[in-house]
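Beneath this line is the structure, given in structure tokens, with notes to follow.
A single protein chain has been removed from this complex, and every other one stays in its place.
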Amino acid sequence: MIQILIRYCTLFVLTLLVLAIISFSLAYLFPGDTLENLTGLVPENDIQRAALERQFKLDQSYIFQFFYYVGNLLTGDWGYSFTSGLPLREEVGIAMPATIELATYAMLMALFVGVPLGYYAGIRCYSTSDHLINSVSITTYSFPVFWFALLLILIFSLQLDAAPISGRISLLYDIEPVTGFILIDILLSDIENKSLAFKDALSHIALPTISIGAIATASMIRITRRSVIDVKHRPYIAAALSRGLSSWQIFFRHILRNALLPILPLMAIQITTLITNAMIVETLFSWPGIGNWLIQAIYQRDYPALRIGMMAVSFVVITLTILIDLFNRMIDPSREKYERATV
Amino acid sequence: MPQFSLYDEEFHPSPWQRTWASFKASHISMLGLIMLALFVVCAVFAPLITPYDAVEQNIDGLLIPPSWVTNGSISHLFGTDALGRDLFTRIIYGCRITLGSAFITVVLAMLVGVSLGTFAGMLRGVRSSIANHLLDALMAIPTLLIAIIIVAILGTGLVNSMWAITLALIPQFVHHTRSFVRAEMKKEYIVASKLDGASKWQLFVHSILPNMTEMLVVQSTLALSIAVIDISALGFLNLGAQSPLPELGVILADGLDVAYLAPWNVAVPGMAIFFMVLSINIVGDGLRSALRKRVSH
């Protein structure tokens, strides 16, 4: 047990190190002068340039600069953004929880709607309801996420005026950002008419969540359905039937456990797609998340922001992946190392 | 009573023929295949089909509605956009660019991924397991992030977005190839070939590769649908193909400005991407079902 933990910790640290190396070397790969890219200041003459180089340690060797960079990352000095001048730590601290909130709600939707539907479709495989669920899920899965979000905006916001287009909450409310998750923050804050603020935030978050969540749900339905069909045809289910076990026992003890176990490793890839989709959708809804922030940064060529943003997103994704892998290794009694479920 | 066949040869179909027969039996899969074939024909014969030029602007004919609305005319089948360019022509050229670049991306990713995966799979040792875990962890980085980094380094453009998506698709191919090769190396027919004196290269080309084609075909269809969506997404965000190149995502982004006045500018390119991805997914699903049926009988 301890061995597994140590192994995963080592893997985690190693992966982060590789990421840090990549993000460090980006400074040298970006077009233009390195000093200008890192600081945003254009030195007027050589003396200033030398002084700036000493200040930002650019005159030392690469190894030293790398350790300086990693040290800065760990202490929290992430530099300043070009466009806004604010410290990057603040900006990422505001933007990251917004995206995580969106992704979390979409993931919950995928889990609580997608898995039961996929399970139901798999149990009644090749029947009418299964064909219906399968065709709906394959159609939803084929929608490009940005077009789906656009259609939702056109129908619900512009035609029906049922939901607002942009932002997280109406400007009338001023919520103290405690956790960064707006729904939790509303419940924690002490303004009057909390329920109105809550409803307003819900209406803002509905459309983005639905557009990302629908695609994630469709994916989940397909994966679960395939896993359930595979398990249903195994010999031990036939043996259990011959012992005369009732349907309830078979479905909810044997099929469920064996069907859910292989799809856990696939959750990691789901999270990746989910975050990519969240980043795309944020631009359409002006949702102040890290995707929107990164895309604005690339439009304005804000290099320090790009480096730190990439590091932050990769860090979150890799932590989640490794945690899921660890969880999978711990609860599955008979896992073969590189076996994964298929779609 | 079985049919009386005295001297007829027995017909034993080969595995691919059986797969094709059971693929043909499903009507939906054949429909998907026909749709995909239609898109491929559009992509290949684009200059011959289209009446106008893709980038030629026509100041007199701004925002003409499509032909099925009363105001529209048949000379512009899908109408025109805000700069007077014919939408039908742009969509056909867009199919060519999106599908074509997605196809090239997948082929490139497959070549690199399969070689890396085979190399990792045929070797042994603790280092390979570390490399595999590392690759799995790095596989989790979102496509958009890789695209942003590459755009920041190399600049925007269709080719750069293709590089980004190739990089994002390679880990999938590496992972699946590696696990497949590792599983096959344990089987007895490989041992038999080795005892016959086959070198590693001969083992790969004659024994493992023919068995790998099915898995590769299935993975390629999955990767193709991901590539189409990602290339159009990057075009939509102006990080990939740039205006006036008629890539489907770019057409969608251009149409966004006039979405309320002229909704067909947004609807038609979106539908094109949707049907393209839908046909790829249906064909992929049908292929996977046919392969599964063949194995289980």
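Structural remarks
Letters A and B mark the chains as written, and numbering starts fresh at 1 in each.
Definition applied: a contact is a pair of C-beta atoms (placed from the backbone, for glycine too) under 8 Å apart; a residue touches a chain by one contact, two chains touch by 3 or more.
Just so it is clear, contacts and distances are computed from a predicted model.
The complex includes a chain that is not drawn, and of the options "Peptide ABC transporter ATP-binding protein", "CxxC motif-containing protein", "Glycerol-3-phosphate dehydrogenase" or "Vitamin B12 dependent methionine synthase, activation domain" the UniProt name matching it is "Peptide ABC transporter ATP-binding protein".
Within the whole complex, the absent chain has one touching residue among A:Tyr28, A:Phe112, A:Tyr236 or A:Phe327, and that is A:Tyr236. Set against the missing chain, the residues A:Asn258, A:Gln296 or A:Asn328 yield one that touches it, A:Asn258.
Interface residues of subunit A with the unshown chain, by the touch rule above, are 234-236, 238-246, 249, 253-254, 257-258, 261, 332-334.
The rule is simple: only the chains that are shown with their structure count from here on.
A separation of 24 Å divides the Cα centre of subunit A from that of subunit B. Subunit A makes touch with subunit B in their complex at residues 11, 14-15, 18, 26, 29-31, 138-139, 141-147, 150-151, 154, 158, 233, 268-269, 271-273, 275-276, 279-280, 283, 291, 294-295, 298-299, 301, 303, 306, 310, 313-314, 317-318, 320-322, 325, 338-340, 342-343. Note for the complex: subunit B touches subunit A at residues 130, 132-134, 136-145, 148-149, 151-153, 155, 175, 178-179, 182, 222, 225, 229, 232-233, 236-239, 249, 252, 256, 259-260, 263, 266, 270, 273-274, 277-278, 281-282, 285, 288, 296.
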